[in-house]
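Every protein chain but one is kept in place in this view of the complex.
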Amino acid sequence: MTDGIRVEQVTKRYGNQVLFADIDLHVQDGEFLVIVGPSGCGKSTLMRIVAGIEPVSSGRVTVGGRDVTHAHPGDRGIGMVFQDYALYPHLSVEGNLAFGLRAHHVPKDVIRQRIADTGEALGLTDQLKKRPGQLSGGQRQRVALGRAMIREPAAYLMDEPLSNLDAALRVQMRAELIEFHRRTKGTVLYVTHDQVEAMTMGDRVAVLNEGEFAQIGTPTDIYERPATVFVATFLGSPRMNLLGATVRPFEEEVELTSGELTWRLPRKGLPADLPESVRIGFRPESVHMRVDDGTPAYPLAATVSYRENLGNESILHLRDSTGRAIVARLPPRTGPRDGEPATFQVPLADLHLFGPDGRACWHGIELAADGQPLPWSA
Amino acid sequence: MSTVEARAGAGLAAPAIVYFVLFWALPALAALYLSFTSYDLSGTPQWVGLDNYRQMVTSDEFWSSAWVTLLYTVFAVGPTIVIALVVAVPLAKPGRFRAWLRGLIFIPAVMPLVGATVLWQVIYSTGGLADTIAQAAGVGARPWLTDSDYAIWALLVMVIWKYVGLYVIIFVAGLQALPANVFEAAAIDGARTLRTFFLVTVPLLRRTFTFVIVVAVTGAMQSFVPAYLLTKGGPVNATQVLPLYLYNNAFSYSRFGYASAIAIVLLVVLLIFAFTQFTLVRSDEE
Partner (left out) sequence: MRIGRPLTAVALIGFVALMLLPLYSMIVLASAPDDGDLSGLGFHGFALFDNIGQIMTDGRFPRYLMNSVLIASAVSVLDVAISAAAGYALARLRFPGRAALLNLVVIALSLTPAVVMIPVFVMLSEIGWLNSYQGLIAPFAASALGVFLVRQFALGIPVQMLHAARVDGASELRIFLRIAVPLLRPALLTVLLLQFLAQWDNLIWPLIAASEQELWTLPLALSSFEGEHGIVYHLQTAAALISILPPLVLFSFLQRYYVSGLTLGGVKR
């Protein structure tokens, strides 16, 4: 039907400072795309540019196939949900919903009908006469959604709507937003700094860092095949372990030396031009206790410096023989005692290699995708 | 978008800009210019250089007026602030009865000054309330407003009565904004009421003090109505404060140049005062 949102070659400058240069993004029709990134990465500015609150320095923005680069925010066919919702506190729910329609001089009976429909769709029918201050947190979010959807926009913009809520409400509201998207099949561009929101809500996730998209892909993709060290460490908690290593190619294998560890990987499946120095990455949950059952695996000798028992799991803070910190995530009540040396292992399929430029050059999971046997996986 | 915003902002601000240029900025410049001229509204202002200022510093009437203003300011502000603070401390605590008393004390401050002054005209008249109280106290009736020994004090009593409630309210607001734990700490330290007052309350109220002093002093120095209505500056200029001196020169004698020079001097003194006050507080807080 429509074309979602397109950001094409957009540049934003403040004086001499370039916030981002020539960036592109395409939110497909009906897609829920989450932009995630640390504070100051430019994600909110990008959203405000799409909304028309912030002008572009150059480039093009289209919504539903229409060029809206220079259109007024109210004429872009977008509905927006703001941080803290930014409801009009002096107007009733009805007044909040009707505000945009009145601004567009929609006839009164149409306004009344749309309010009734929207109120019903969002379960707000009994709250229409109340002020935002009299509503619960969840009802407020629904009013904010109602205000965005009542003008039947071609796309929704959501700017960290959950960031100031308490933890319990945030989980509940996240579920409501996912449900809202399933029901309306609307195009949604969602901005957050919260990786959990990004992973759980987005059809696709766009990781923005220092004014550039480090990676755009499905949550699984981004988690399993992070394109850069930044993506790898930004998503996932505790963050991915990274160990510096040097590469020595042999005929059939490649030898990785990291501290006192030496790992050998099959040459096949690795890129031919592997740089001399790399970083090996693996997530805490990929660290397992060594199972001495004869299968080949890469031993990881380390000492537990301390552990956090979280009930459902234990986070172990380890030091290897050269003093490098490694974090492991194990089932509760497992693993060695504090101060005790032990041997761990990491499955080959869970390894990632990053080049000196921070870009990923290999993901162990690709071996699995090739359908090869994984000789050293645990 | 930003052009829309710029246009809207300029549109909303335009009336205010026009007003401030027309009724403040340009007149201020004009006053400075007029202060170097001789001007009686007929014809054009004649440039006389520093003559007006020279005339001012050699005029006995100006110096007498400056002295009266100083006296008036010191004795209007000092007692008002002391009384207001002493009353505010017990009144600042919560309670419906205290809220009531605060409201009552505030009434004179809410009254229009002109109406209040007219009332005091009667109070100071022969056989009025002032005479009645003085007789009851064994002092006897006095010509409150027509004797140069009494007139300024009579004026001051009225002014203190009129404004003390205002400063009570301001002090109460200041006191109520102070963190309660400081007083609790002082009480635990065993500080007595008076000690707490001088060593905790007064220093913590520094900002409020500065505000009150600046407002009270600048207000007193510009005070026109009581002297104009009660005594017309008399007897024999004993209550001719500077604003009244200015008014008389401008609108009784049509000496607009000279009056402008008085206004400029008044402004400079006020600005120096306010500036030093705020600088003192700032350096104090660093």
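To keep things simple, chains are lettered A and B as they appear, and every chain counts its residues starting from 1.
What we mean here is this: a residue touches a chain if its C-beta (ideal position, glycine included) is under 8 Å from a C-beta of that chain, and two chains touch if they have at least 3 such contacts.
These numbers come from a predicted model, not from an experiment.
Within the whole complex, the absent chain has one touching residue among B:Leu129, B:Val182 or B:Val236, and that is B:Leu129. From the set B:Val110, B:Val182, B:Leu199 or B:Val236, the residue in touch with the chain omitted from the display is B:Val110, counting the whole complex. Although one chain is not drawn, its touching partners on subunit A can still be listed: residues 48, 51-53, 72-76, 78-80, 82-84, 86-90, 99-100, 103-104, 147, 151, 157. The missing chain lies against subunit B, touching residues 1-2, 4-13, 15-17, 19-21, 23-28, 30-31, 34, 41, 87, 90-91, 101, 103-108, 110-116, 118-123, 125-129, 131-132, 161, 164-166, 169-170, 173-174, 177, 193, 207-208, 211-212, 215, 218, 222, 224-225, 228-229, 243, 246-247, 250-251, 256, 259-260, 263-264, 266-267, 270-271, 274.
Everything that follows uses one rule, which is that only the chains that are shown with their structure count from here on.
Averaging Cα coordinates per chain places subunit A and subunit B 62 Å apart.
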